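For this view, one protein chain was removed and the others were kept in their places.
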Amino acid sequence: MDAFLQAFLNGLVLGLIYVAIAVGLTIVFGTLRLVNFAHGAFFSVGAYVGLVVANKYGLIAGFIIAPIAVAILAVILDRIVLRPFYNKEPTSQLLLTFGIALVIQESLRWFFGGTAQQYTLPPELMSPFTLGPLVYPAYRLAFAAGVVVLLAVVWLFLARTDYGLIVRAGIRDRIMVQLLGGNITRASTIVFALGAGIAGLVGAAASPIYSVEPTTGFDFLVPSFVVVVVGGLGSFWGAVAGGLLVGILKSLMTLYYPPAADVIIYVLMAVVLIVRPQGLFGESEVIRQ
Amino acid sequence: MSRGTLRVLLFTALGLAVFPLAIHPIGGYPGLATHICIMAIGAVALNLLLGEAGMLSYGQALFFGCGAYVSAILVQRAMPQHPNLLLAVLGGIVIAAAVAALIGALVVRLYGIYLALLTLAFGQMGFFIVEQAKDWTNGDDGLQGIPAALLYLGPAGIDLQTPLPAVDLGPFGNLSDVHLWYVFAAFILWLVIWFVRTLNGSQFGEVLAAIRENEDRSRMIGFVPHLYRFAAFVIAGALTGLAGGLLALYDLKAVVDDMDINRSGSFVIYTVVGGVHTLLGPAVGTAVIMYLEDVGSGFLAKYPQLPGWQWFEGLIFVLVIVFLPAGIVGTLKRKRKPDFEKLLAVKR
Partner (left out) sequence: MSALLETRNLGKSFGHFAANAAIDFSVAAGELRAVIGPNGAGKTTFFNLLSGVTNPTSGSIVFDGRDVTSAGGPQRVRIGIAKAFQTASIYNDQTVRQNCRLAALAHVQGGFAFQVFRRSQHLRNIDELAENAMELVDLGAVAETRAGDLSHGDKKRLDIAIALATEPKLLLLDEPVAGMSKDEAHKTEGLVKRLATKMTVLIIEHDMELIMGISDSITVLHGGRVLASGTPAEIRANAAVQEAYLGGHTEAELHE
């Protein structure tokens, strides 16, 4: 198959991961006003838990256990450490969650060692899926489809349920939601666990595609922040557009000029921050003079 | 000079004088002390941004690397026969300041997460450029074994690797363990602390504090905050470049790790642990963390079942933010637990 098409599809798969992480980031910010630098750790923990469970009990078990484990971790963090920092100025949140991310990352290193691990797929899933000119690993296609379904469920949650309404309203005006009687604290914990769970699930599902190391979460997190910046903080569709853009860009760059694959997204982020800091879809909140 | 300033400077000088020997009984050594002094300069610079100007920069490694590479390249290429330490370091400072001015112009109108991310982005771009510009920087291998630069205060150059006279100090080792490099690095750190103290009490510092306390009001009496932030950013960049230059000339190498994101993170950790918004906090934090890292890594290597040093570093950082937000020095100075947010004193 054409190298470009291959890279493009790889970019879509990668981009979907970024979208999933970015959506979690953005809805957590919306409800808790928390900038969570530890969000990538949820991805890592999900990946490792998924790996361990899958190796013993198969992939599906991994997909079920991993997000639950991550959601529990999120609730623990919420109760014990993070509560006092909601609604605080982002700098202190950044610093705290940066520290938490470091601790989780090193805890993973301690438990699982520093070498990269990957889940070995059973032969049926490893084989390529052929459709005309398209020859692409079956699992990756299934993964992509799965993430799209997951995102659709999240979108439905945001657009159609009461909690979702609170989340969306909270993104716009948190105080008003509280005044109107929306139980934003309970919604917040649920949403935080949900965002974490999404990252954990995607992490577990991605472990057959990308090797897992302690730093994997951070490696996926920083581009996801770029996605949030490019798409606009607080915007679901911004995260989608931004994620796909960043994923495809990175993948194509890996094909044509590998050393620049990482830095190209930093350049993109810098350009967006300088020219249009609120991102493509973001509210024109006053983030600069 | 006020009495308070005189007291602080004398206290600092005293502390720096005994430091390399005081840590001897607990596993420290003068080489570590020298490294600490150099890195502390970078931490002081970060505190100027974070504690005084309210800007969290996650990209200071860019300026650190600038200083390191420029100094190393100057010594290696421009003056291999008579490597002049002061000139080389000066070159590093100038380039670092220039880069800071370029980036500062783009960055100072942003706040919070956006500022942190943009500085991080530029830091990573710098890392990439250094890796790619192999003709100048030797890429991933870095510039190794550069000639040792001499300190020219007169016609004769002083070799800073010269040890102090031998005096046996019992449990504190021998005075000759300490080299002139430590004396020089400690002196530079002391000067930097004096400079920052002066700056904080100056007209410039007064306005910076006002902007930090109430930016809206400061604008509505006529101050222009982003110009002040720009100046702080350039000064911090220059100081961080100074630290980078010193490290390169001391270690006789400039490596890509100098521009690593971990380096940027380290300055932040040192400053927060030591005490944001205090004068001596950054230096104290650097000393504590770097000492623990040195001693701790050695200790932990013997017990592979325990987590690595990085885990403890992260844990200390988190515990400090949650329980000791004023840092070590800040907590010693205050009576009540302050609001971390107020310490950082950034807008909104």
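Note that the chains take the letters A and B in the order they are written out, and that residue 1 is the start of every chain.
Heads up, the rule we're going with is that a contact is a pair of C-beta atoms (placed from the backbone, for glycine too) under 8 Å apart; a residue touches a chain by one contact, two chains touch by 3 or more.
All of these numbers come straight from a predicted model, not from anything done at the bench.
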Chains still shown that are in contact with the chain withheld from the display: B
Chain not shown: contacting residue from B:Gln144, B:Thr162, B:Asn214 or B:Asn262: B:Asn214
Among B:Leu199, B:Val288 or B:Leu315, residue touching the chain not depicted: B:Leu199
Listed residues B:Leu102, B:Val224 or B:Leu319, member touching the removed chain: B:Val224
Interface residues of subunit B (partner: the chain not displayed): 198-199, 201-207, 210, 213-214, 216-224, 227-228, 231, 235
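The rule we apply is simple: only the chains that are shown with their structure count from here on.
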Geometric centre distance via CA averages, subunit B-subunit A, whole Å: 33
Residue numbers on subunit B that touch subunit A, as the complex places them: 50, 54, 56, 106, 109-114, 116-118, 120-122, 124-125, 128, 131-132, 225-226, 265, 268, 272, 306-308, 310-311, 313-315, 317-318, 321-322, 325, 340-341, 344, 346-348
Sites on subunit A touched by subunit B in the complex: 35, 81, 88-92, 94-96, 98-103, 105-107, 109-110, 222, 225-226, 229, 259-260, 262-263, 266-267, 269-270, 273-274, 277, 287-289
